[in-house]
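Complex shown without one protein chain; remaining protein chains in place.
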Amino acid sequence: MENIAINIYYSNSLKINGDLEEILFGIEEEGLPWIVTESEEKDSKVLGNIASQSSKLGVGIGIGIDGVTLHHDKLEKYKPLFTFPLSSMKETFRMLGMNGARLIKGEPFVIPKGGK
Amino acid sequence: MENIAINIYYSNSLKINGDLEEILFGIEEEGLPWIVTESEEKDSKVLGNIASQSSKLGVGIGIGIDGVTLHHDKLEKYKPLFTFPLSSMKETFRMLGMNGARLIKGEPFVIPKGGK
Amino acid sequence: MKLIVGIDIGNATTESTLAQVDGEKVQVLSSGIVKTTGIKGTKENIKGVFKSLQKALENCGKTLEEVSLIRINEAAPVIGDVAMETITETIITESTMIGHNPSTPGGIGIGVGISLPIEDIKKDHVGVEVIALINKDVDFQVAARTINNLVKMGVNITGAIVQKDDAVLINNRLDRKIPIIDEVLHIEKVPVNMKTAIEVSEKGKVISMLSNPYGIATLFDLTPEETKMIMPLSRALIGNRSAVVIKTPKGDVKSKIIPAGELNITGESKKRSVRVDRGSKEIMSAIKACHPVNDIYGETGTNAGGMLEKVRVVMAQLTDQNVKNIKIQDLLAVDTFVPQKVVGGMAGEFAMENAIGVAAMVKADKLQMKMVASNLEEKLDIAVEVGGVEAEMAIIGSLTTPGTTKPLAILDMGAGSTDASIITKSGEISSCHLAGAGNMVTMLIDRELGLGDFDLAEDIKKYPLAKVESLFHIRHEDGSVQFFDTQLDPGIFARIVILKDGEMQPLEIDGNIEKIKNIRREAKKKVFVENGIRALVRISPTSNIRDIDYVVLVGGSALDFEIPQMITDSLAHYGIVAGRGNIRGVEGPRNAVATGLSLSYREG
Partner (left out) sequence: MKLIVGIDIGNATTESTLAQVDGEKVQVLSSGIVKTTGIKGTKENIKGVFKSLQKALENCGKTLEEVSLIRINEAAPVIGDVAMETITETIITESTMIGHNPSTPGGIGIGVGISLPIEDIKKDHVGVEVIALINKDVDFQVAARTINNLVKMGVNITGAIVQKDDAVLINNRLDRKIPIIDEVLHIEKVPVNMKTAIEVSEKGKVISMLSNPYGIATLFDLTPEETKMIMPLSRALIGNRSAVVIKTPKGDVKSKIIPAGELNITGESKKRSVRVDRGSKEIMSAIKACHPVNDIYGETGTNAGGMLEKVRVVMAQLTDQNVKNIKIQDLLAVDTFVPQKVVGGMAGEFAMENAIGVAAMVKADKLQMKMVASNLEEKLDIAVEVGGVEAEMAIIGSLTTPGTTKPLAILDMGAGSTDASIITKSGEISSCHLAGAGNMVTMLIDRELGLGDFDLAEDIKKYPLAKVESLFHIRHEDGSVQFFDTQLDPGIFARIVILKDGEMQPLEIDGNIEKIKNIRREAKKKVFVENGIRALVRISPTSNIRDIDYVVLVGGSALDFEIPQMITDSLAHYGIVAGRGNIRGVEGPRNAVATGLSLSYREG
């Protein structure tokens, strides 16, 4: 059985380091585990959708060449909860991770600036 | 987009009437909607698993030739929450439906006798 | 057969009752209600009167031309205002404690050591117990690596204080786990090289060592005298999940009592002075002793003085009188707690401070209803008369509530004042006006929740709460669940919302529904249950509340979804039948005065 975690799917044309790693740190500080999976897919929304569907907690993060998404398995594929460009600030990535965890814990989001 | 509902998958060698219909009534009395889908599959656990995976609420009921199951999309395929034989009492089927709704509403289950 | 209309111009609403008169028989046809335009008793009211009348006419298909007489109320010339002052203050001199509750601290347990910035911890500290201070410029990975190295070297790092939200991240990377408190905004204020203790408890539990004076004494080897000094500190930490205490030579935490001053009450025959910081009970019993009250003053130069002066100035402006002529003739004081930022705190700590809320009632000049009447007559070209005193009309109207009979008392619970009247078996009517009503409840909610937003507090008062538990469902305050087809706004996720007219208005308040619900209900009780009993004692012919049989609740605050039931319940103890009025069996608690105005009409 797969583990309880927030699943993160990322495009294999990217590397999860530098600022992107902040996403993982955001989840970790909130006390939840994550699992990172590489994928052929490039679209962040699709990645987020797959990630959330495969997460036992129903929450996934997609990191595509077009940006990052926070997704929930009960949302429509192309309507993730949050979307940010790859050019976002370090703090924004941290908050994205935190919000993924908060979605599960039932705590209010830190609303990052510059998202939509 | 599919609707918010408890999904019910049943084997096409069965009909949802008589006592089995009580499952639907149990859900309805608790105030939640359901969607019934016919399937080639015969195993109640597999049916319940598919049903819960496809439900926006993450809750599904499988009605197979071996019995009925109440399933949740975060549970392992072959470990549904409740399982009952087709020979169960009318009241048991009603309670199964009620419990599906209560799982979503966050209300304690009515624990039916004779299940496992 | 003719058509008449009774119109009640209230502070908040203008209500009308259209009736058909046939000799002795007066039959009500319809009613109307709109917001009052302008201040009660001024020309500006006329617009509202016209609209209200229009509504009543529409509701039964009549026209203005058919109306032959308008009867308006002789308004009670009272207005009220509310104010609040805190009477305690928590001050930290030199930093000695950090009492905040970061949502994700690290580690569990107690750590004691000398506070040192992480970059200053060196070989010299081998064998020494040290609490590391980690400011926001230090990356958490660097911080964790540094601590691990120092520990390997032999420095005994027993805890850490972190500026950013990094506690769990650091702790996860430590070879030996330590308690860590993060999100300490003003870490630069943390004194360096001082003995420091950190306590973090398990999820769901509270600290037990730092909230106990002898616990602090144990950790810091305090003398009995020093233990006495840190008492307010340990008390301030009760209920926290995490805390830091730092021993500095002159550091201190004081719970100061603000000199709130005295209230001087001048009654017709008695005078009393009472210190505001003695609490509402003493204030209210002094006011009772001085009844009937001529005026109430606050000691000048004190909070009490300022508070009442403010009320007086507002009242003078509203009624266009000289401040000197404004006499406060009743006052309702209520004890409360309000959240206040701790002076000198390092992490934006709040403390609950004692406060006193007051509502004051001022008798104004007789309102110019005659003037309003003649103005109205001119405008509409219909005969207008001042039909009767508000209190009497309210009683006549309330007696149309099914199940009532004389003797009957009514409580008219408005925004500024609670007015009570009584009619005896033989028909004599007397009445009184008390300070404190709907606005007082709203102020208490506003201040106790630290909102600073009267309108929001008004909504919290009027509407039930719910918690948004997922992106698709909410849980009502009674525990029932409601689902939505479409995703809810992420901005309200996990928030407490007010359910107002089918909309969800989120509150920016942490904490749970029960806490807010409790504040809401207590505020209502403190004002209306207290005032209900006060009013009934005052108007009871025998001064004994038990001699009243029936009480009808009317006015805007009787529309509340909780207040009438609280009064029903509390007056039941005295054997009184009390409940929300139902004017003419259909209007609920509205329209009592307007109904009284039309029903009391006699031809000729």
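Letters A, B and C mark the chains as written, and numbering starts fresh at 1 in each.
Everything that follows uses one rule, which is that a residue touches a chain if its C-beta (ideal position, glycine included) is under 8 Å from a C-beta of that chain, and two chains touch if they have at least 3 such contacts.
Owing to the predicted nature of the structure, the values given are computational and were not obtained by experimental measurement.
Among the chains on display, the ones the left-out chain touches in the entire complex are A, B, C. Considering the full assembly, C:Thr405 is the residue among C:Gln27, C:Thr300 or C:Thr405 that touches the omitted chain. For the chain left out of this panel, the touching residue among C:Lys203, C:Lys250, C:Lys324 or C:Arg602 is C:Lys203. Within the complete assembly, C:Pro224 is the residue of C:Gly23, C:Pro224, C:Pro249 or C:Gly452 that touches the hidden chain.
Residues touching the missing chain, restricted to subunit A, are 3-4, 32, 56-57, 104-107 (touch as defined at the top).
Mapped onto subunit C, contacts with the missing chain fall at residues 203-206, 208, 211-218, 221-224, 226-228, 231-232, 234-235, 238-239, 241, 401-405, 464, 466, 476-480, 482, 499, 511-512, 514, 549-550, 552, 561, 564-565, 568-569, 572, 577-582, 585. Contact residues of subunit B toward the unshown chain are 25, 28-31, 72, 74-75, 79, 81-82, 102-103, 106-109, 111.
Here is the rule we go by: only the chains that are shown with their structure count from here on.
Taking B-C and A-C together, the chain pair joined by more C-beta contacts is A-C.
One finds 32 Å separating the Cα centroids of subunit A and subunit B.
Each chain gets a centre from the mean of its Cα atoms; for subunit B and subunit C, those two points are 48 Å apart. Computed from the mean C-alpha positions, the centre of subunit A lies at a distance of 41 Å from the centre of subunit C. Among the residues of subunit A, those touching two or more other chains are numbered 74.
Residue positions of subunit C touching 2 or more other chains, listed in rising order: 469, 472.
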